[in-house]
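A single protein chain has been omitted; all remaining protein chains appear in their positions.
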Amino acid sequence: MDFLSLFLMDFVKQLQSPTLGFLIGGMIIAALGSELVIPESICTIIVFMLLTKIGLTGGIAIRNSNLMDMVLPALFAVVVGVVVVFIARYTLAKLPKVRTVDAIATGGLFGAVSGSTMAAALTLLEEEKISYEAWAGALYPFMDIPALVTAIVIANIYLNQKKRRAENEYLSKQPVAAGDYPDQQQYPRSRQEYLSQQQDPEDNRVKIWPIIEESLRGPALSAMLLGLALGLFTQPESVYKSFYDPAFRGLLSILMLVMGMEAWSRIGELRKVAQWYVVYSVVAPFVHGLIAFGLGLIAHYTTGFSMGGVVVLAVIASSSSDISGPPTLRAGIPSANPSAYIGASTAVGTPVAIGLCIPFFIGLAQAIGG
Amino acid sequence: MDFLSLFLMDFVKQLQSPTLGFLIGGMIIAALGSELVIPESICTIIVFMLLTKIGLTGGIAIRNSNLMDMVLPALFAVVVGVVVVFIARYTLAKLPKVRTVDAIATGGLFGAVSGSTMAAALTLLEEEKISYEAWAGALYPFMDIPALVTAIVIANIYLNQKKRRAENEYLSKQPVAAGDYPDQQQYPRSRQEYLSQQQDPEDNRVKIWPIIEESLRGPALSAMLLGLALGLFTQPESVYKSFYDPAFRGLLSILMLVMGMEAWSRIGELRKVAQWYVVYSVVAPFVHGLIAFGLGLIAHYTTGFSMGGVVVLAVIASSSSDISGPPTLRAGIPSANPSAYIGASTAVGTPVAIGLCIPFFIGLAQAIGG
Partner (left out) sequence: MDFLSLFLMDFVKQLQSPTLGFLIGGMIIAALGSELVIPESICTIIVFMLLTKIGLTGGIAIRNSNLMDMVLPALFAVVVGVVVVFIARYTLAKLPKVRTVDAIATGGLFGAVSGSTMAAALTLLEEEKISYEAWAGALYPFMDIPALVTAIVIANIYLNQKKRRAENEYLSKQPVAAGDYPDQQQYPRSRQEYLSQQQDPEDNRVKIWPIIEESLRGPALSAMLLGLALGLFTQPESVYKSFYDPAFRGLLSILMLVMGMEAWSRIGELRKVAQWYVVYSVVAPFVHGLIAFGLGLIAHYTTGFSMGGVVVLAVIASSSSDISGPPTLRAGIPSANPSAYIGASTAVGTPVAIGLCIPFFIGLAQAIGG
């Protein structure tokens, strides 16, 4: 009971945080039909500055710290990124009216990481004065990239298997004597062959390196890795302290507002796809976060990973990608329906991750650690 | 004489303020043909940040203060907002070559409030170290919305009366026996009936709630009310102190520059409409401000409303809306000519309010109060 009351008090207190306030405020003014618009170019530069700042923080931290400490959390981040996709493959994909490729793509997006959600978590941890490793933000790509790669790979394996099954069925249904319109009958087969040449189905191999490359080239990871490199190899402390650090919280507040408004406006898109997506989008962030939290606790007890770091790991597992993920998935799994995975992530997954999971995991960490 | 010299010294001193300097600078470089352009998206985010900050200030202040203190100033704000429209209806509208609906719309715009002008006044008060109630910025909607609602309502009443007069004249001029082209003759009547059904002229009722709703949904009031709500219900002090407050003055300087350039470029539009608009736009800000200043003084002597607060009330009365007002009026009084009311407000009213009325009322307050 003490645990529960501590947890609940903390949960309620965090809903008063300005970071969550702006998110909820954005949803409310969008619901009330406000004509407020934050220009696209402003959102772009805010995301750039937030992720560059997270990268710089990580780079400066790594320069001054023991890289060995990062190994176990980074490994766990990779594990969670991969596991999340398989969860979607064997739960969401089995639900009625859910297409398997859509489910896999959704899993990929929920395994990938949202820089904004992570930024919100780091800010809330600071407000709560819970310390965390400064390099914790650098765990981002260790979860993000494996999730996207896994999703694209298993989606293609699935599509190839389906294709071959269809091919076999088609062949077994073929009459022994060629029919009247051989051209028409052979058309699907030749198209399959055409696709096969591209995707090399004989050994089910999907080229993994291009997916990784594309993830790294996306604007979100580019900015973060740039910041990381500059933090590692130059002396950015002056510009960090005079610009990126003080502006962080304020820029985040604007972005939270935009995400709240966007979440509301995307609600409609979700209605077009199966309602099971809503269920998944509410439950999955907690499940993913708890798996990561559990793994983080192992690192906490074995290598001294801080409880703040455990929360960061749990939150990036809860989060679903909003910037870098969608274009990568659209290119990697072109047959998946974007309004399924983007709608699920933006309209439900992200608000749940920021508004509920962050306070939940901070409360959990405080109840356990305090 | 002492009063006058004190006032004049102060007036000249304030023209050296960077806030006014950027306004005048903008007019000068526009006059010299500079190709400097501040992108639209930057102006949008600046207005958002300024009004969110004013809202946050107000919300935090209201949370920590006695709401009763606000009642009288808020009431006076409503009164001024309504009175300003009636002044335009019975002065500007009576002048030669001025269409009555245009005059009413102009009155609505001059009664509505400019967030930028208010921001400039708050900054100048701080530079002069004149204290004012932190919730003074929250008087904005109490004047803004009544002015717009009044303008739209009396414009529609006027249009209905005119219509009915025309209808009566038309009926009285009708020959007893139907003429040769009954269809043509009845066309105007049926169109009037069509309009009547929409605007319900029998009881002269205009739906007031949609106008209020539309005002509240505009980007300027949305941002301010969002800030107000966040200030009231969350703990935004950290993001306020690290971001919205320090950026305020600088962002305002950029906006002042833009407003100066815009004022110059709109001068041409004014020439297209009657010159009486120029006279009105110069005189009205002072008249409106003096009415509000007088009412403010009543609040000062009865309920202890600060002299700084009196200046804020006078300045929001002097100001004319530049962001939220025009679209509301365009929708509410579609027959009014936008180049009349926007030209009058942007090209003359706003520079006069910022460049002359703010120093004037600060000087007046110091001469009276000091």
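All chains are identified by letter, namely A and B, in their written order; residue positions are counted from 1 within each chain.
Here, a residue touches a chain if its C-beta (ideal position, glycine included) is under 8 Å from a C-beta of that chain, and two chains touch if they have at least 3 such contacts.
Computed from a predicted structure; not experimentally measured.
J.: Taking the full complex into account, find the residue in A:Val84, A:Ala134, A:Ala247 or A:Val273 that is in contact with the omitted chain.
T.: The single option touching the absent chain is A:Ala247.
J.: Pick from B:Ile42, B:Ile212, B:Leu232 or B:Ile368: which residue touches the chain that isn't shown?
T.: B:Ile42
J.: Pick from A:Val37, A:Val79, A:Ile212 or A:Leu226: which residue touches the chain that isn't shown?
T.: A:Leu226
J.: If the missing chain were put back, which residues of chain B would it touch?
T.: Interface with the chain not displayed, on the chain B side: 16-22, 25, 29, 32-42, 127, 246-247, 249-251, 253-254, 257.
J.: Could you list which residues of chain A touch the chain missing from the display?
T.: 39-41, 44-45, 48-49, 213, 216-219, 222-223, 226, 229-230, 233-236, 238-240, 242-244, 247
Here, only the chains that are shown with their structure count from here on.
J.: So the centre of each chain is just the mean of its C-alpha atoms; given that, what is the distance between chain A and chain B in Å?
T.: 45
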